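Questions regarding the structure given below will be posed in turn.
Only one protein chain is missing; all other protein chains are in place.
Let's look at chain A:
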Amino acid sequence: MTDDRLLEVRDLQVEFSTRDGVVRALNGVSYGVDAGETLAVLGESGSGKSVTAQAIMGILDMPPGRITGGEILFQGRDLLRLGAEERRRLRGPRMAMIFQDALSSLNPVLSVGFQLGEMFRVHRGASRKEAKERAVELMDRVRIPAARQRVNDYPHEFSGGMRQRIMIAMALALEPDLIIADEPTTALDVTVQAQVMELLADLQREYRMGLILITHDLGVVADTADRIAVMYAGRIVENAPVKELYAAPAHPYTKGLLDSIPRLDQKGGQLYAISGLPPNLLHVPDGCPFHPRCPRVRDRCRTDLPPLYAVSEQAADGAAEATGEQAEAAAADAAHDDVARVPDIGERSSACHYWKETVDDARRA
């Protein structure tokens, strides 16, 4: 664990009790963020991205939710061992969250200036007047034009992009060390998306915050993220620096996601889609949860749950020289060797028995 490690989630498990049974929303999620780093968490709806974020923030609805295992280390302290009041004090000054739908995340009966100022009144004990001044500063900071005139306006009087800026301003108000942005641009149109992402990236650089960017938009990720964690069925399936992941995905699911992005340079062809649907978390398939949809599925995938394997350049290069059955055998051997070694959270890793072939195929293509 490096000194810079801001947040480390280890083997986090969350369940929801529903009428139909227990939904295992998270089955051992591990990821980490350093100060000043952006981690993008990718995945389809229902893959557990938001649940992880809520568990980190401590705003998971419990019940029906239940954290059944794991640790969330924030600046070296396990958040799950802290009391409710201690955790509340962390929210705002130390960690903050930006939500997807800014309109519904702002209180409709209070002016934005009041809501922004609330951060200073609650956490810093500022007076009303002082708080309003700071609110205006913050609105300037997130480049809202005519901030002073608009500070007393209500959320519905702002455009979608402006509202999202206000949410960002609110999250940044106390300059937290960690910001979790839960699909911050999903509700916005494409041009505004780019502006908001850029603003977020600028401010993050300026304050040297750790940023967890939850999204299912691979386009947004490529520019801003340093590392990517891909989630599937409540697990991390691949964890890699952004360039390496785009260059050569080490999990068939990641590859599927990348192939399903429309590209300007390949017009006319049919767009790739991953067949099938994400698994129902009430009945996660045996073995690798992705196997029913995987184009590379083999017998072993149906029975053995793949752990996170460390993906190393050398190993991948070595395997590239071998071919056919040899490669498979080598991969299996390597995999068996790696079972004992749990990859470090900052290391590139993939939860596929056959990550080597996947990487190599991607490199060759």
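One rule holds in what follows: a contact is a pair of C-beta atoms (placed from the backbone, for glycine too) under 8 Å apart; a residue touches a chain by one contact, two chains touch by 3 or more; residues count from 1.
We adopt the following convention: contacts and distances are computed from a predicted model.
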* To do: Look at the options "Aldehyde dehydrogenase family protein", "Animal haem peroxidase", "Molybdopterin synthase catalytic subunit" or "ABC transporter permease" and return the one that UniProt uses as the protein name of the missing chain.
  => "ABC transporter permease"
* Asked: Looking at A:Val29, A:Val51, A:Leu200 or A:Leu218, which makes contact with the chain not pictured?
  -> A:Leu218
* Which residue of A:Met57, A:Val311 or A:Val359 touches the chain not shown here -> A:Met57
* Asked: Just one of A:Arg143, A:Arg208, A:His283 or A:Arg363 touches the chain that is missing; which is it?
  -> A:Arg143
* To do: Looking beyond the chains shown, say which of A:Ser127, A:Asn152, A:Ser275 or A:Thr303 touches the absent one.
  => A:Asn152
* Asked: Which listed residue (A:Gly92, A:Gly256 or A:Pro343) would be found touching the missing chain in the intact complex?
  -> A:Gly92
* **Where the missing chain touches chain A, by residue** => 57, 59, 63, 88-93, 96-97, 99, 101, 104-111, 118-119, 122-123, 143-146, 149-150, 152-154, 157, 167, 170-171, 173, 190, 193-195, 197-199, 218-223, 261, 263-264
